[in-house]
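A single protein chain has been omitted from the complex, and every remaining protein chain is retained in its original position.
For clarity, chains are labelled A, B and C in written order, and residue numbers in each chain start from 1.
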Amino acid sequence: MTELTFTDLEQNICTIANMIEEDKLYFVQMAGPPLFAILLAKRMRTPEVGFLVEEGAIAPSPSFPLPRMMLGAARSHYRSVAWEGMNIVDAHAALGYVDWGILSAVQIDKFGNFNSTFLGKDYDHPDRRFGGPGGANEIASCCWGTIIMTKLEKRKFVERVDFVSSPGYIDGSPGAREKVGLPANTGPYRVVTERALFGFDEKTHMMRLDAIAPWITLDEVLERMDFKPLIAEPLGVMPPPTEEELTIIRAEIDPGGYTLNRGEWLTVTV
Amino acid sequence: MTELTFTDLEQNICTIANMIEEDKLYFVQMAGPPLFAILLAKRMRTPEVGFLVEEGAIAPSPSFPLPRMMLGAARSHYRSVAWEGMNIVDAHAALGYVDWGILSAVQIDKFGNFNSTFLGKDYDHPDRRFGGPGGANEIASCCWGTIIMTKLEKRKFVERVDFVSSPGYIDGSPGAREKVGLPANTGPYRVVTERALFGFDEKTHMMRLDAIAPWITLDEVLERMDFKPLIAEPLGVMPPPTEEELTIIRAEIDPGGYTLNRGEWLTVTV
Amino acid sequence: MQVLASGTGEYKPPNPDGMRSWVREHKVRAPVDKVMTEQEAVSRFVDDGDYMAYDMNIAARGPVSLFREIIRQKKRDLWIAAKFSWSDTTLLVAGGCVNKVDVGWMETGAIINNALREDRLKFIEWTNGALSYRLLAGALGVPFLPMRYVGGTDVFENSGAKLVEDPYTGQPVVLVPALNPDVGLIHVHECDAFGNARIYGAGVAPREIAMASRKLIISTEQIISNEEIRRSPQRTTIPYYLVDAVVLAPFGGYPGSVPGRYVADAENVLEFAFAQIQGTLDQYLEKYIFSVASHEEMLDKRVGAAKLLRLSQEETVREGYQ
Partner (left out) sequence: MQVLASGTGEYKPPNPDGMRSWVREHKVRAPVDKVMTEQEAVSRFVDDGDYMAYDMNIAARGPVSLFREIIRQKKRDLWIAAKFSWSDTTLLVAGGCVNKVDVGWMETGAIINNALREDRLKFIEWTNGALSYRLLAGALGVPFLPMRYVGGTDVFENSGAKLVEDPYTGQPVVLVPALNPDVGLIHVHECDAFGNARIYGAGVAPREIAMASRKLIISTEQIISNEEIRRSPQRTTIPYYLVDAVVLAPFGGYPGSVPGRYVADAENVLEFAFAQIQGTLDQYLEKYIFSVASHEEMLDKRVGAAKLLRLSQEETVREGYQ
């Protein structure tokens, strides 16, 4: 039994890194935890895995240390196989080449529709304005599946998001995505948080709690949600980060402390 | 008074070369007389004039001698300012950047609709099949005006072409081009032949005989047409090629004899 | 081809024939020298009320020296396409230049939130890709393009997208209207005096912006000869006739990076961020924009040669950017 200290973002990075498969193609939100997740996987298990970023770098091999302003930087796009533009990589996704998108969300509903636009009041006069859909909408629409990371909080897992920036299963009805012009047989695959891991029921498209961290109870998880998800049986256990993973994140991938300096610190005994 | 011998194609090349303006942008059919016309102009009067070819070379400075297989050859695309693809240069035309297209036609009607597809019988079983619309359709649709070269023959200047490969003024009615989705205020500008030069009436869009060669009569011109064009008053005189022009064509631009070995030989006294 | 649903957002109505007429009347098709100062370029080609698009952002290869000149000249009521933007949206709003934003993504903070609250700013929600794709439509000279995303979200409702029945497959498909900005700004690695420009590295939509924009200002790290351009046509991203102005602007991306040339100045980026938090952005603007007459003077007096050299030296990745 050892004590382990990590942030919610580090947990998410490690959880997603362990989902990465070398023979799949990924579309990754640049300049933050989604990028770090695939970089951790590349560093530890799947060195050859390819990923796209919105600004057009195809299958880069980022050069560490990444600069603080990593968005669009030469080190971020280092040794790509091609440098294209946004419409080209988006088209690759539209054509079905991209298996998984990796994204983060501000707020999400039970059908996986998510918000990165604003919280509170209305669109024109929000309580708090966020960055916007960015590239998440096209990624969530056109990749075969999406892995969405966020934090398990009541204001984030809500019955109805304040604004649907990117589509999940819409209203959950059969063919709901197809009816609004989205590619067939696509949709959210996993929702990853520091305390719990979710999937979606194939029929109802309702969010389903698949696993929880070993240091939290089911009730504690559900208390942190505004809606009640389906619950998988048996309910899985979500492993915490390993020492090795955390060391690689902190020493190589994010020595600048982007993940360390933000988020909630968790100390658990494993 | 000297005797001058040239082919119909050489006459057309010289006539068009003298229309070229340095501050306009051209879209030119590759690998034949339309290309030679702009090359003659570049060589003699307008060295900086820019032109596009369908396969994506932008403002090339072809390197003489051009190879026999000049289509797409390195010498044809020499010292372009950019190498792009067909959709990009076609888009430049669609955006209105291209003033004039230079094209050749197999057959043309009184509204400037022209044929490069087949002659005789029907589409599926023609008497003689030609190459097809090629890039002429997009050029004739999207450039502000087109200069079309052909030979003055009764079977070429017809009431109704066997197949409309590329649009002229359709049925000549006001807005006829706009009604079928073509850009506004575009259309054929000149029809150039070895014996006569035509324009189009601004109102009726009917082909109008603007000038004839000094060595032919009006009646002889009209006998070579299946329809009667409007006739400009006063009727202009179309100058024959100059010795200098012919020398440059034969010695520099087309030493391989593409234009010399084809077409009708004309000997005139000037 | 029935329209099944339409978003309600404001958009610049597509007008392909209007764009064509504008091009015919205003764009110089002859290869002429277009080199001018940033002062002249912005003064001549950015008008109050213009719709403005630019490639990349304040983090990387953005036309930042032009942003500063736009603020210096107190341009007003710009409507911008904030696709893949960063704190550049905040900078332009803080400068008082922008009152409408088509949002893809931007960094947000007090400036944006206050401007929204005080009704000085109107947002229309799109996505990075949708704005780039609308620029592709504008670049192709067509009024709209069909696409496979945006549907099923509040973005659709908030935007100018439409859902129609595809006449080929009978299935629903989203259309978005072409975007032809009044003015486009692109910062490039190299160009010649006529505007033939080279960009190295990935980029959001430089070709699309260059083709779609009515007026186009290029700022460049370096001016090279037309002969050099013609020796390597493969490297040209933008041909001359699309370009209205060429502005020589070494370190024009500052405080962002220009990949392969120099890294971003994190100090300046943090200075900006702290100024926003502390409500002292006016002082930042005064220091870097209003108190200096030009980009060159700013580099000289506010940044200094030592830092510029360091930013260049720290860009250790050069391969591929040539």
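In this text, a residue touches a chain if its C-beta (ideal position, glycine included) is under 8 Å from a C-beta of that chain, and two chains touch if they have at least 3 such contacts.
None of these values were measured; they are calculated from a predicted model.
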{"item": "Contact set of the excluded chain (shown chains only)", "value": "A, B, C"}
{"item": "Per the touch definition above, residue among B:Thr5, B:Asn87 or B:Thr247 touching the missing chain", "value": "B:Asn87"}
{"item": "Touch with the omitted chain, as defined above, among C:Val23, C:Leu145, C:Leu185 or C:Met298", "value": "C:Leu145"}
{"item": "Which of B:Ile20, B:Ala37 or B:Ala57 contacts the chain that the document leaves out", "value": "B:Ala57"}
{"item": "Full-complex contact with the absent chain, from C:His26, C:Arg120, C:Arg231 or C:Lys301", "value": "C:Arg231"}
{"item": "On subunit C, residues whose C-beta touches the chain left out of the figure", "value": "1-3, 13-17, 140-148, 162, 164, 166-169, 171, 173, 175, 177-178, 200-202, 231-235, 319-321"}
{"item": "On subunit B, residues whose C-beta touches the chain left out of the figure", "value": "53-57, 63, 67-69, 71-75, 77-78, 80, 83-87, 90, 94, 113, 117, 123-126, 128-138, 140-142, 163-167, 170, 176-183"}
{"item": "Touch list for subunit A against the chain that is not drawn", "value": "22-25, 48, 50, 57-59, 61, 77, 79-83, 87-88, 91-92, 94-97, 99, 142, 144, 183-185"}
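Note that in this section only the chains that are shown with their structure count from here on.
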{"item": "Chain separated most widely from subunit B, comparing mean CA positions", "value": "A"}
{"item": "Centre-to-centre distance between subunit B and subunit A (centres being mean Cα positions), rounded to whole Å", "value": "58"}
{"item": "Distance from subunit C to subunit B - Cα centre to Cα centre, in angstrom", "value": "40"}
{"item": "Chain centre separation in whole Å, for subunit C relative to subunit A (CA means)", "value": "28"}
{"item": "Multi-chain contact sites of subunit C, meaning residues that touch two or more partners", "value": "207"}
{"item": "Two or more partner chains touched - positions in subunit A", "value": "none"}
